[in-house]
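Every protein chain but one is kept in place in this view of the complex.
Should a chain be cited, it is by its letter among A and B, assigned in written order, with residues numbered from 1 in that chain.
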Amino acid sequence: MFRRGWFLPIAAALGFTFLYAPIVSLVIFSFNENRLVTVWSGFSFKWYGELFRDPQMLNAAWLSLQIAALSASIALVLGTLAAVALVRFRRFRGRTLFSGMVSAPLVMPDVITGLALLLLFVAMESFIGWPRGRGMLTIVIAHSTFCMAYVCVVVQSRLSDFDRSLEEAAMDLGASPVRTFFDITLPIIAPALVSGWLLGFTLSLDDLVIASFVSGPGSSTLPMVIFSKVKLGVSPDVNALATIIIGIVATGVLIATIIQLRTKPKKARA
Amino acid sequence: MTATHDPTIPPPRRLKPWNAVERGLAKVGISGRMLVLFAPALWLLIFFLVPLAVVFGISLATKQFGRPPYSALLSTEDGTVQLTLHLSNYIRIFTDNLYVAAYLSSIRIAAISTVITLLVGYPMAYAIARADDRWRNILLMLVILPFFTSFLLRVYALTGFMRGNGVINQLLGLFGIEPLVMMQTDFAVYVGIVYTYLPFMILPLYTTLVKLDVSLFEASADLGGRPMRTFLSITLPLSLPGIIAGSMLVFIPAIGEFVIPSLLGGPETLMIGRVLWDEFFTAANWPRAAAVAVAMLVVVVVPIMLMQRAQSAVVEK
Partner (left out) sequence: MAKKPQQLAVDTRPWRDTANHKPFVRIKNVTKKFGDVSAVNDVSLDIYRSELFCLLGGSGSGKSTLLRMLAGFETPTSGTIEIDGQDMTNVAPYNRPVNMMFQSYALFPHMSVEQNIAYGLKRDHLPKGEIADRVAELLSLVKLQDYGRRRPHQLSGGQRQRVALARALAKRPKLLLLDEPLGALDKKLREETQFELVKIQESLGVTFIVVTHDQEEAMTLATRIGVMNQGEIAMIGEPTDIYEFPNSRFVANFIGSANMVEGVVTEDEPGHVRIRSAELGCDIYVGHGVDCAPDQLLWWAIRPEKMSLSREKPEALHDANVTSGVVEEIAYLGDISLYQVALESGKRIRVSQTNSVRGNPDAITWEEKVYITWGDSSGSVLTV
């Protein structure tokens, strides 16, 4: 072991520097006055102002947020049901196929998922006339499908730790199965549901590839707009946007960690 | 003590709305279990399994102009249904050097990046696992945090770092070193993959390493194992499941990566995800793109199966 050695701390420090240096420089240069992202010429909020005056960016952001919220919610319901089925129903016909279908989107390359869903939507439109065209609806369907896999994994792990005798105790005290689910099961797995939803929300907000395939004209999501800007070259307003997103995420993760640290000793004993 | 019925015990309650609903459904052969299973199964069937079948079907068509831009597999001629399958896309993929090279180079880039990620991530995971409790949570959070920030924006952050007049070259300039060309090279793609997928490597490694019993190391040291020996004969083999899981989580998505090669790689950086994208968006050849996807699926599924087998073998041990 390297317990008292120098190797581990230095390796870890270098690793974290590697992880954070690009992000830190990105944040710093978002306050740069100069159009050239990497040449510092003075502190300014100029690019933030520009960002909030860019209708394309704002529309895309609003669309992405709506899609993310919707997809995460659909994925939460479907993923939770799938997790319940996988954890609680020991044996049923087609179990292997079902668990394979649930977890496959986790490893499926985005380009394949995107292409496959697009081809499906095109084929469906020509056969049954639905969905008519592509846009927000098709993106939501696509995102729900792959987010569902992540929700399922998160909820599944919480459910398999779940002490079944808690539910039995509730039923023993006169609660019907439905009542038991809402009184006992739901509050106890709620943290997993929240993190499942947040995970789905983030993944949907982040997706470029799948959305590019299944979106239609006029429904460009935020990553699509960012990608086209970045493709063309330097874009200080993207730095500003990134800083805002990083700020929100960092705050969120920080709060979540603090809450978790506070409740952890309780969980361990209860 | 008489045998009369105790009045304090209520008779079993049977009339509850959901009981009635449940019974009604049970009569037609639908149980609550089936309803729970039904929604996700149906959704996955329509939006996961069927699309893959559609991809396979269209990969057997040819490009044509019109909407949709591929030939129909089924056609009716003189009242009979005809099935027309074309293998031309697959023949093209296996004979055209572009595709073969793209597959091989995807695997090579993904494999090299995975090894580098492992080498970078292992000491980090080990350091976190051995850190004391207070630090451990903070360090873990620092690993997870980038995962929640946009993937695209992190790749973008790298471009700012590595471009010709980027941060690294400016730092090098301070020491009077000539600027390096990093962007638009395979090197940049390696850095990009390592950078973005590092958390996926560290987390499973950490989970296995933190579970290792400290007394194992003490026992090894007690029996005269020097630190390096202990590491090679105890820690490394016991963390194998984490190594396999982490490598799988990096290698498999890296094969199909599109954003990193297209933002960081040069025109000669061939990766299959990018080829598929260009085939679809630039050449508008949907059947060819579908065939590329099917071939790619095979390339991805094989390592998944191999690694799952390896992992279950390790677990059995």
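Observations on the structure shown:
Please note the rule applied: a residue touches a chain if its C-beta (ideal position, glycine included) is under 8 Å from a C-beta of that chain, and two chains touch if they have at least 3 such contacts.
Computed from a prediction, not measured in an experiment: that's the story for all the values here.
Contact with the chain not shown here comes from a single listed residue; of A:Leu97, A:Ala169 or A:Leu254, that residue is A:Ala169. Across A:Pro55, A:Pro187 or A:Pro217, the single residue that touches the chain missing here is A:Pro187. Across the interface with the omitted chain, subunit A contributes residues 163, 165-166, 168-177, 179, 183-184, 187-188, 265-267, 269-270.
One rule holds for everything that comes next: only the chains that are shown with their structure count from here on.
Centroids built from CA atoms put subunit B at 14 Å from subunit A. Note for the complex: subunit B touches subunit A at residues 16, 18-19, 32-33, 36-37, 39-41, 43-45, 47-52, 54-55, 58, 68, 120-121, 123-124, 126-128, 130, 137, 139, 141-146, 148-154, 156-161, 163, 165-167, 170, 195, 198, 217, 221, 227, 230-231, 235, 252-253, 255-259, 262-263, 273, 276-277, 280-281, 286, 289-290, 293, 296-297, 300, 304. Those residues of subunit A lying in contact with subunit B across their complex are 1-3, 5, 7-9, 11-12, 15-16, 18-23, 25-26, 29, 36-39, 77-79, 81-82, 84-85, 89, 92, 94, 98, 101-102, 104-105, 107-113, 115-117, 119-120, 122-123, 126, 141-142, 144-145, 148, 152, 176-178, 202, 205-206, 208-209, 212-213, 223, 226-227, 230-231, 234, 238-239, 241-242, 245-246, 249-250, 252-254, 257, 261.
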